[in-house]
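Okay, structure first, notes after.
All protein chains but one are shown at their positions in the complex.
Up next is chain A:
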Amino acid sequence: MKKLLLATALLALTGGAAAAQTVRLGTEGAYPPFNFIDDNGQVAGFEREVGDELCKRAELTCEWVTNDWDSIIPNLQSGNYDVIIAGMSITDERSKVISFSENYFPPAASAYVAAEEGADLKGVISAQVGTIQAGYVAESGATLLEFATPDETIGAVRNGEAAAVFADKDFLKPYVEQSNGELMFVGDDVELGGGVGLGFRQSDTELREKFTAAIQSMKADGTLNAALKKHFGEETPLF
(Lines give C-alpha, C1' and ligand atoms only; values in the text may rest on other atoms or scores of the structure.)
Protein backbone atom coordinates (compact mmCIF):
# COMPACT_ATOMS: atom_id res chain seq x y z
CA MET A 1 0.00 0.00 0.00
CA LYS A 2 2.72 2.45 0.99
CA LYS A 3 4.65 1.60 -2.14
CA LEU A 4 1.57 2.12 -4.20
CA LEU A 5 0.95 5.49 -2.61
CA LEU A 6 4.54 6.47 -3.12
CA ALA A 7 4.49 5.33 -6.71
CA THR A 8 1.30 7.26 -7.36
CA ALA A 9 2.71 10.31 -5.68
CA LEU A 10 5.92 10.12 -7.68
CA LEU A 11 4.11 9.61 -10.93
CA ALA A 12 1.80 12.48 -10.12
CA LEU A 13 4.76 14.68 -9.24
CA THR A 14 6.72 13.95 -12.39
CA GLY A 15 3.63 14.25 -14.56
CA GLY A 16 2.90 17.69 -13.11
CA ALA A 17 4.67 19.69 -15.76
CA ALA A 18 2.73 18.23 -18.65
CA ALA A 19 -0.65 18.77 -17.03
CA ALA A 20 -3.00 20.64 -19.33
CA GLN A 21 -6.29 21.51 -17.73
CA THR A 22 -8.33 18.36 -17.38
CA VAL A 23 -11.79 18.81 -15.96
CA ARG A 24 -13.50 15.92 -14.22
CA LEU A 25 -17.26 15.75 -14.70
CA GLY A 26 -19.16 14.03 -11.90
CA THR A 27 -22.48 12.37 -12.68
CA GLU A 28 -24.78 9.85 -11.07
CA GLY A 29 -25.17 7.44 -13.96
CA ALA A 30 -28.57 6.16 -12.86
CA TYR A 31 -31.00 8.74 -14.18
CA PRO A 32 -32.04 7.96 -17.76
CA PRO A 33 -32.43 9.74 -20.10
CA PHE A 34 -30.34 12.47 -18.40
CA ASN A 35 -27.40 10.26 -17.53
CA PHE A 36 -26.96 6.52 -17.28
CA ILE A 37 -24.38 3.80 -17.70
CA ASP A 38 -25.01 2.22 -21.09
CA ASP A 39 -24.49 -1.43 -21.88
CA ASN A 40 -20.85 -0.86 -22.71
CA GLY A 41 -20.27 0.47 -19.21
CA GLN A 42 -19.89 4.08 -20.43
CA VAL A 43 -21.72 7.18 -19.25
CA ALA A 44 -24.43 7.99 -21.80
CA GLY A 45 -27.57 10.06 -22.25
CA PHE A 46 -28.52 13.70 -22.76
CA GLU A 47 -25.90 15.01 -20.36
CA ARG A 48 -23.11 12.95 -21.90
CA GLU A 49 -23.84 14.48 -25.28
CA VAL A 50 -24.18 18.02 -23.92
CA GLY A 51 -21.19 17.69 -21.58
CA ASP A 52 -18.86 16.47 -24.33
CA GLU A 53 -19.99 19.29 -26.62
CA LEU A 54 -19.52 21.90 -23.86
CA CYS A 55 -15.99 20.68 -23.18
CA LYS A 56 -15.19 20.89 -26.86
CA ARG A 57 -16.48 24.47 -27.06
CA ALA A 58 -14.68 25.52 -23.88
CA GLU A 59 -11.53 23.77 -25.17
CA LEU A 60 -11.13 21.57 -22.13
CA THR A 61 -10.24 17.92 -21.80
CA CYS A 62 -12.98 16.21 -19.86
CA GLU A 63 -13.08 12.95 -17.93
CA TRP A 64 -16.34 11.35 -16.74
CA VAL A 65 -16.66 10.13 -13.16
CA THR A 66 -19.67 8.48 -11.52
CA ASN A 67 -20.59 9.13 -7.92
CA ASP A 68 -23.52 8.28 -5.66
CA TRP A 69 -26.23 10.95 -5.69
CA ASP A 70 -26.15 11.05 -1.90
CA SER A 71 -22.58 12.32 -1.67
CA ILE A 72 -22.35 14.15 -4.97
CA ILE A 73 -22.08 17.65 -3.42
CA PRO A 74 -19.56 16.80 -0.63
CA ASN A 75 -17.31 15.04 -3.14
CA LEU A 76 -17.37 18.10 -5.40
CA GLN A 77 -16.32 20.25 -2.46
CA SER A 78 -13.48 17.96 -1.46
CA GLY A 79 -12.22 18.09 -5.04
CA ASN A 80 -12.84 14.57 -6.35
CA TYR A 81 -14.26 16.16 -9.52
CA ASP A 82 -14.81 19.71 -10.71
CA VAL A 83 -18.30 19.80 -12.17
CA ILE A 84 -21.61 18.19 -11.22
CA ILE A 85 -23.58 17.27 -14.31
CA ALA A 86 -26.32 15.06 -12.93
CA GLY A 87 -29.76 16.46 -13.72
CA MET A 88 -29.43 18.73 -10.71
CA SER A 89 -32.10 21.44 -10.50
CA ILE A 90 -31.04 24.94 -9.58
CA THR A 91 -32.50 25.77 -6.16
CA ASP A 92 -31.83 28.44 -3.55
CA GLU A 93 -30.90 25.84 -1.00
CA ARG A 94 -28.20 24.27 -3.18
CA SER A 95 -26.96 27.68 -4.30
CA LYS A 96 -25.87 28.27 -0.71
CA VAL A 97 -23.25 25.51 -0.92
CA ILE A 98 -22.33 25.31 -4.61
CA SER A 99 -22.74 27.66 -7.52
CA PHE A 100 -24.61 26.89 -10.72
CA SER A 101 -23.97 27.66 -14.36
CA GLU A 102 -26.78 28.97 -16.53
CA ASN A 103 -29.37 26.22 -17.02
CA TYR A 104 -28.98 23.80 -19.93
CA PHE A 105 -32.38 22.21 -19.36
CA PRO A 106 -35.45 24.45 -19.03
CA PRO A 107 -37.53 24.52 -15.82
CA ALA A 108 -39.58 21.34 -16.05
CA ALA A 109 -42.55 19.64 -14.51
CA SER A 110 -42.41 17.03 -11.80
CA ALA A 111 -45.19 14.44 -11.70
CA TYR A 112 -46.70 11.63 -9.68
CA VAL A 113 -46.77 8.09 -11.03
CA ALA A 114 -48.88 5.36 -9.45
CA ALA A 115 -49.96 1.83 -10.19
CA GLU A 116 -53.68 2.71 -10.14
CA GLU A 117 -55.96 5.69 -10.79
CA GLY A 118 -57.01 7.56 -7.69
CA ALA A 119 -53.89 6.68 -5.69
CA ASP A 120 -53.75 8.62 -2.42
CA LEU A 121 -51.27 11.44 -3.01
CA LYS A 122 -51.34 12.27 0.70
CA GLY A 123 -50.36 8.68 1.51
CA VAL A 124 -46.90 7.18 1.20
CA ILE A 125 -44.96 8.84 -1.64
CA SER A 126 -41.52 7.70 -2.71
CA ALA A 127 -38.81 10.09 -3.92
CA GLN A 128 -35.05 10.07 -4.26
CA VAL A 129 -33.17 11.34 -1.24
CA GLY A 130 -31.87 14.91 -1.45
CA THR A 131 -33.95 15.94 -4.47
CA ILE A 132 -36.30 18.91 -4.77
CA GLN A 133 -39.10 16.40 -5.21
CA ALA A 134 -38.32 14.84 -1.82
CA GLY A 135 -38.48 18.30 -0.26
CA TYR A 136 -41.79 19.00 -1.96
CA VAL A 137 -43.35 15.71 -0.78
CA ALA A 138 -42.22 16.34 2.79
CA GLU A 139 -43.96 19.74 2.75
CA SER A 140 -47.08 18.48 0.98
CA GLY A 141 -48.19 16.58 4.07
CA ALA A 142 -47.71 13.15 2.52
CA THR A 143 -45.50 10.49 4.11
CA LEU A 144 -42.12 10.64 2.40
CA LEU A 145 -40.35 7.38 1.62
CA GLU A 146 -36.80 8.09 0.45
CA PHE A 147 -34.49 5.91 -1.62
CA ALA A 148 -30.85 6.28 -2.62
CA THR A 149 -31.39 5.64 -6.35
CA PRO A 150 -34.14 6.79 -8.73
CA ASP A 151 -34.78 3.22 -9.86
CA GLU A 152 -35.70 2.12 -6.35
CA THR A 153 -38.35 4.86 -6.07
CA ILE A 154 -40.22 3.33 -9.00
CA GLY A 155 -39.63 -0.19 -7.68
CA ALA A 156 -41.39 0.88 -4.47
CA VAL A 157 -44.54 1.73 -6.42
CA ARG A 158 -44.47 -1.53 -8.36
CA ASN A 159 -44.26 -3.63 -5.22
CA GLY A 160 -46.86 -1.59 -3.35
CA GLU A 161 -44.54 -0.06 -0.76
CA ALA A 162 -45.51 3.44 -1.89
CA ALA A 163 -48.79 4.73 -3.31
CA ALA A 164 -46.97 6.86 -5.87
CA VAL A 165 -43.53 8.10 -6.86
CA PHE A 166 -42.80 11.81 -7.31
CA ALA A 167 -39.97 12.72 -9.69
CA ASP A 168 -39.02 14.64 -12.83
CA LYS A 169 -41.66 13.97 -15.46
CA ASP A 170 -39.01 13.49 -18.14
CA PHE A 171 -37.42 10.73 -16.13
CA LEU A 172 -40.74 9.01 -15.39
CA LYS A 173 -42.20 9.21 -18.90
CA PRO A 174 -40.32 6.29 -20.51
CA TYR A 175 -41.09 4.06 -17.52
CA VAL A 176 -44.83 4.84 -17.81
CA GLU A 177 -44.91 4.44 -21.58
CA GLN A 178 -43.07 1.12 -21.47
CA SER A 179 -44.93 -0.39 -18.52
CA ASN A 180 -47.82 -1.86 -20.59
CA GLY A 181 -50.32 0.15 -18.60
CA GLU A 182 -49.08 -0.97 -15.20
CA LEU A 183 -47.94 2.55 -14.29
CA MET A 184 -49.75 5.84 -14.96
CA PHE A 185 -49.47 9.53 -14.26
CA VAL A 186 -51.87 10.69 -11.54
CA GLY A 187 -52.68 14.12 -10.14
CA ASP A 188 -51.42 17.38 -11.56
CA ASP A 189 -47.92 18.22 -12.69
CA VAL A 190 -45.92 20.52 -10.44
CA GLU A 191 -43.37 23.08 -11.64
CA LEU A 192 -40.27 22.88 -9.46
CA GLY A 193 -36.81 24.46 -9.54
CA GLY A 194 -35.18 26.81 -12.02
CA GLY A 195 -34.09 24.26 -14.60
CA VAL A 196 -31.04 22.02 -14.54
CA GLY A 197 -27.58 23.54 -14.31
CA LEU A 198 -23.98 22.46 -13.87
CA GLY A 199 -22.73 22.60 -10.27
CA PHE A 200 -19.34 24.12 -9.39
CA ARG A 201 -17.35 24.87 -6.26
CA GLN A 202 -18.12 28.44 -5.30
CA SER A 203 -14.48 29.41 -5.65
CA ASP A 204 -14.30 28.10 -9.23
CA THR A 205 -15.71 31.21 -10.93
CA GLU A 206 -13.44 31.03 -13.94
CA LEU A 207 -14.43 27.49 -14.82
CA ARG A 208 -18.09 28.34 -14.30
CA GLU A 209 -17.85 31.30 -16.68
CA LYS A 210 -16.25 29.12 -19.33
CA PHE A 211 -19.07 26.59 -19.15
CA THR A 212 -21.79 29.23 -19.03
CA ALA A 213 -20.36 30.79 -22.19
CA ALA A 214 -20.34 27.38 -23.87
CA ILE A 215 -23.95 26.78 -22.83
CA GLN A 216 -24.96 30.15 -24.25
CA SER A 217 -23.28 29.35 -27.54
CA MET A 218 -25.10 25.98 -27.68
CA LYS A 219 -28.38 27.76 -27.01
CA ALA A 220 -27.65 30.35 -29.68
CA ASP A 221 -26.96 27.96 -32.53
CA GLY A 222 -29.73 25.51 -31.68
CA THR A 223 -27.55 22.48 -30.90
CA LEU A 224 -28.92 22.35 -27.36
CA ASN A 225 -32.50 22.26 -28.62
CA ALA A 226 -31.60 19.49 -31.04
CA ALA A 227 -30.15 17.42 -28.18
CA LEU A 228 -33.23 18.08 -26.05
CA LYS A 229 -35.51 16.86 -28.85
CA LYS A 230 -33.37 13.80 -29.47
CA HIS A 231 -33.43 12.62 -25.86
CA PHE A 232 -36.77 13.90 -24.54
CA GLY A 233 -39.05 13.78 -27.60
CA GLU A 234 -40.59 16.39 -29.87
CA GLU A 235 -42.92 17.98 -27.30
CA THR A 236 -40.25 18.75 -24.74
CA PRO A 237 -39.94 22.45 -23.76
CA LEU A 238 -37.07 24.11 -25.61
CA PHE A 239 -34.99 27.24 -25.13
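Basically, a contact is a pair of C-beta atoms (placed from the backbone, for glycine too) under 8 Å apart; a residue touches a chain by one contact, two chains touch by 3 or more; residues count from 1.
We take it that contacts and distances are computed from a predicted model.
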| item | value |
| --- | --- |
| Protein name (UniProt record) of the chain left out of view, among "Xanthine dehydrogenase subunit C", "ABC transporter permease subunit", "Ni Fe-hydrogenase III large subunit-like protein" or "Quinol oxidase polypeptide II" | "ABC transporter permease subunit" |
| Hidden partner chain, touching residue among A:36, A:105, A:136 or A:166 | A:36 |
| Of A:27, A:67 or A:131, the residue in touch with the unshown chain | A:67 |
| Residues in chain A touching the chain absent from view | 1, 4-5, 8-9, 11-13, 15-16, 18-24, 30, 32-33, 36-42, 45, 61, 63, 65, 67-68, 74, 77-80, 82, 97, 149, 151-152, 154-155, 158, 174-175, 178, 201-203 |
